[in-house]
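The other protein chains are all here in position, but one chain of the complex has been omitted.
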Amino acid sequence: MSALSRSFGRPGVLLCTALVTFPYALQRVFLHTPIESEMGTAQKIFYFHLPMAWGLMLFAMISGVAAVLQLLRRSERAEDVAKAAGEVCALLGIGALMSGAIWGDATWGTPWTGDARLVTTALLELVFIAYLIVAKFGGPMAARLAAALAVFGALDVPIIYYSVKIWKTTHPKAQVVQSLPPEMWASLWPCLFAILACSFALFELRLRQERVGRRLDEAWLALSASDVAPPEHTAPSGRSA
Amino acid sequence: MNPTIPTSTKTPPTADQGAVPAPAQAEDGYEAVTGLDKETVALKRTYEAEVEAKVASDYSHIVWAYGILWSLFCGFAIVLLVRGARQQRDLQALRRELERRGEQAVDGP
Partner (left out) sequence: MLQNASVTALRQTWILARNDLRQELRELELLITSVFFTVVILALYAVSFAEMSKSAQPKAVPGMLWIALAFVGALTLTRVFEREREADTFGALLAAPVNRVAIYGAKFSVTLLVLCVCSAVLVPGLMVVFPSSGVEGWSALEMLATVLLGCAGFAAVGTLFAAGLAHGGGKNVLLSVVLYPLTTPVLMMSLVATQRVLQAHPGAWDILAKIAAVDVILLIVGGALFESVLVGGAARGSGGGDSSRGAGGARAPRGGEVGPNMLGDDSR
């Protein structure tokens, strides 16, 4: 029970904030923001697509930095952070890619182009999916290998971006975002806030689970180390890996 | 629907339609409708249909995009819930095991 009640701390607050902000953001986006002149109504996807993409970058960086700390300081806490951030990163990446594909289908007439940002995001997403796969199935070295992968993933962001820039670019450039009319900015902020609050809430929940799992493992190990372990103890400790 | 549809590119409506019924107007009070020749109406309808299709397609795209985004979040939350429940069970098992051992320790010596 204690684990459950503990999980209603900051994540609960964050989730509630997101739940309140989301309807507000929606009504701002649909009722108080002018329709973009070139792309039409479909541009409203942008208000949740951009926060997702930004969140992806943010959590990729968090995961990369935590992985560096994990490797250099051998810190378990950093490992948990890296893992949780990696999962949220993969989630946001899928969201950004899918919403981007739908938006592209509506405005460019094609869900996918060989554009630099698209390829960068897709590769980053692949790196973090690989990260999750290695962390889960990597065997005894999984934690450290996955950490190295996350480090390379975070490091790869600029390199990937640079290397795919050679292709043609149809994606709105960063200047477009900067030159958004103020009404659109005003609607973007609540959306960004809702998405990030929700992501951080999920991130913290995941982090707590990771920590609780670690404690549970330690407890089971201590228990089985205290005497000859009966066979039934191996089941739960293997399960929650 | 939209009163500002440009009709200026058309030939003036009075030239072909408006000119013919004009004499009849004086006889029985019938007033010809000007400015809505068939071509303009057809053009307007096509234009409206195009806009309607675009808006409908945009809306369906928006619904899909928003639906996928939030179902992703919900899916992840469900995964977290399942994991949490599993940890709860694990914790309960640990508790029971500890209690069992405690009883054994009391009974044992």
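Which chain is which? They are A and B, in the order written, and residues in each are numbered from 1.
The rule is simple: a contact is a pair of C-beta atoms (placed from the backbone, for glycine too) under 8 Å apart; a residue touches a chain by one contact, two chains touch by 3 or more.
Every value quoted in this text rests on a predicted model; they were computed, and no experiment measured them.
By the touch rule given at the top, the unshown chain touches A in the complete complex.
Note on the undisplayed chain: of the listed residues A:I35, A:L155 or A:A186, the one touching it is A:L155.
Among A:V20, A:I35 or A:L72, only A:L72 touches the chain left out of the display.
In the full complex, the hidden chain is touched by chain A at residues 70-76, 79, 123, 126-127, 129-130, 133-134, 137-145, 147-149, 151-153, 155-156, 159-160, 162-164, 166, 214, 217-218, 221-222, 237-238, 241.
The rule is short, and it goes like this: only the chains that are shown with their structure count from here on.
Taken in their complex, chain B has these residues touching chain A: 54-55, 57-59, 61-62, 64-66, 68-69, 72-73, 76-77, 80, 83-84, 86-91, 93-94, 97-98, 101.
Every residue of chain A that touches chain B in the complex is listed here, in rising order: 3-4, 7, 40-42, 44-45, 48-49, 52, 87-88, 91, 94-95, 98-99, 102-103, 105-106, 198, 202, 205-206, 209, 212-213, 216, 219-220, 223, 233, 236, 239-240.
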